[in-house]
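Some chains omitted; the rest stay in position.
Should a chain be cited, it is by its letter among A and B, assigned in written order, with residues numbered from 1 in that chain.
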């Protein structure tokens, strides 16, 4: 606790994801006072045909 | 805003998904007064072995 979910388009590299969970965990620890050991981060990736803004999927643009 | 997530079994065609996000976005805009440009739709697909009703997975029926 806290539990953080980052939902984003697929395509980031492993290096980016590694840095993402590291930096987000630090930001949460620093601002909430939670112990780093208790912070969990989930990454969820979306494909462009499953994500739409204004009724249009990114894959249809 | 609003953010809409549609969770359903895999197997719909790209044409169906394209129409789905279009029509759902219109329905949300019309009834909530939100601007179409701010409405986001996510599609999440499940496989039959990850979805159960009454304790039985669809893949086991």
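Throughout what follows, a contact is a pair of C-beta atoms (placed from the backbone, for glycine too) under 8 Å apart; a residue touches a chain by one contact, two chains touch by 3 or more.
Treat the numbers as computed from the prediction; the structure is a model and nothing was measured.
Participant: For a quick check: 2 copies are placed, so what copy number does the complete complex reach in this file?
Facilitator: 6
By definition in this document, only the chains that are shown with their structure count from here on.
Participant: Which integer distance in Å separates the CA centroid of chain A from that of chain B?
Facilitator: 21
Participant: Chain A touches which residues of chain B in the complex?
Facilitator: Contact set of chain B toward chain A: 14, 17-18, 21-22, 24-26, 36-45.
Participant: Using the touch definition from the top, list the residues of chain A that touch chain B in their complex.
Facilitator: Residues 7, 46, 49-57, 59-60 of chain A touch chain B in their complex.
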